[in-house]
Each structure stands twice: as structure tokens, then as C-alpha cells.
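Following: one structure in C-alpha cells, then a few remarks.
One protein chain omitted, others in place.
Take a look at chain A:
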Amino acid sequence: MEKTKTRKALPTWFHYSLMCLPGYIWLFMFSIVPMVGIVMAFQNFNPSKGWFGSPWVGLENFEFLWTIPDAKRALWNTLVIAVSKVILNIIVPMTFALLLNEIKNMKFKKGVQTIVYLPHFISWVLLGNIITNMLGTKGILNYILGLFGAGPVMPMTEPSTFQGLLVGTDIWKEFGYGAVVYLAALTGIDLSLYEAAAIDGANRWQSTWHITLPGLVPTVVLLTTLAMGNVLNAGFDQVFNMYNQLVIETADIIDTYVYRLGIVKLQFSLSTAAGLFKSVVSFILVVTSYALAYKFADYTIF
């Protein structure tokens, strides 16, 4: 009798909140606490004087950053690479999921799904080196081209195509993983709709166009909105492990620029300013995209 009473005393959300707690602690420790460091962007930071003792310089760091061509170049590259990734990371996994969904042989279907899912788990540190070697002069690409008598090509040193390479390899790595969400969404579409369409004489194309795609729209909107927060995250891991001096003009993104500025060249304040600038732009994009998602798709995340 007593036992049931104490149970009732706890609200139903209590144990759910408890499950979230580690996440909140993590968020607090690694995302909220370090925010204090933002002050470095407005200071001429000196480690011995710390965050509260270093001299203030106002917006000087931002002004200086704006005069550096490399910083603007990094911003532009980030936008191009990240936007391409966001768009293709929606289209490719969705197309793949649609195609896979049409396959009747379950063993084949599962096999393909597992294989394309695997690259997601390889770290960019490894993959960066593997790709560099595969595309090098002694790599498999040039070996195959050599068999047909074609001259050696070096995609890793070609600035004009390097962004494509970055986007392409990222899609290759992630589309299998991305497809899982769409496959789940596909199973959620009411089968009676397809039956009704078949009775009305719709063919495969028509039922895909009029039933499957509209059924996927909520998922697409959700994922796009979530992806907007990453529009300035072009993928530090990947770029850092793949770029080199020859392609830096098209490969350098804000994150690698901040890394070189702050960690390699010890320009703590300048690099914080660049990082903060990125965060502010990202914040604006996220808020706008959430508002748009609500307005056009009536979709609220919060």
C-alpha cells in the first residue's frame, strides 16, 4: 500500500528527465561553460591575465579579420561546401531509400543497406589518408586510368575540383546512414493508400509521385531544418584530414582557419573572433529556418 503511494508522488516525467540529465550536464560542461571564453574575441588576450584581466580592444579583432582576404575566402568556401552538402545529403539518401524500397529480395536489400551504412563508422582521420592514397599517382584511380592509356590525374591537388571531391566523399560516407531515416518514414506510409491508387489505375510512377513523396515531406522538412544549424559547419574533420597547401584556396573553411590561427599561430583573440562570427551567423540561420519551417510546413521543433 505504502509503496504505491510513493510511486504516485513522483510525477510521470520524472524518470524521463533523469534520463536526460547526463545530456544536460554534458551540454552545460562543454557548450555553456566555454561560452565565457567569448570575451577573448573582444580582448587582446594574454593567458597570464586570463579572461578577466586582459585588455579590452572592442571590435578591433573583427575589423582586422575583415581586412584579411583569407578570412573572407574561408567564409565563402564554408558556405559553398556546407550548402552543397546539406542539399545533397537530403536528395541522395532519399533517392537511395526510394530505390531500395522497391526491391523485393529481402536478403539483397539488407545486404546493400549494411554495406552502404558502413563508411559512416570510419573516422575521417583514416578515410582522409585512404582517399589521399587512392587518388594519388600510385593509387588505384591512376592504375585503372593507366590501363586505358590515360595520363595520371591528381584530384587532390586540383583546386577547381577539390570542393566537389569534399562534397562527393562526404555524401558517399553518409548517405547510407541518412537513408535509414527515410526508410523508416517509408514504412510509416499507410499501405491502403497504395491499394486505393492501384484500384484507381495508378501505375508505379504515379503512386510514387502522388503518395510516397508527399508522405516523405514532413521528414524532409524536419531534416532540412535541423541541417540549417550546420550550414556553417562544412566538416572540420574531413577538410583537416584531406586538404593541403595546393588546394587551400578552395578547401580552407572557417573551422580549419580558426584552428590554424589559434592553435598553430597562437592568435587566440583573432581566432576566437572568427569562431564567434561563425556562431552568430549560424544562430541567425537556425532561428530563420525554424521560423520558415513553422510558417510553410506548420512544423514546430520546440
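Simple rule for what comes next: contacts are C-beta pairs under 8 Å (C-beta built on N, C-alpha and C of every residue); 3 or more make two chains touch, one makes a residue touch a chain; residues count from 1.
Criterion: contacts and distances are computed from a predicted model.
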The chain dropped from view, which UniProt name applies: "Electron transfer flavoprotein subunit alpha/FixB family protein", "Inosose dehydratase", "Extracellular solute-binding protein" or "Sugar phosphate isomerase/epimerase"? "Extracellular solute-binding protein"
Which is it among A:137, A:203 or A:279 that touches the chain not included here? A:137
Among the options A:207, A:225, A:267 or A:289, which residue touches the chain absent from this view? A:267
Using the document's definition of touch, tell me which of A:75, A:127, A:156 or A:276 contacts the absent chain. A:156
Considering the complete complex, identify which of A:23, A:55 or A:69 is in touch with the unshown chain. A:69
Residue ranges of chain A at the interface with the undisplayed chain: 46-48, 50, 64, 68-70, 129, 132-133, 136-138, 152, 154, 156-159, 244-246, 248-249, 260-268, 270
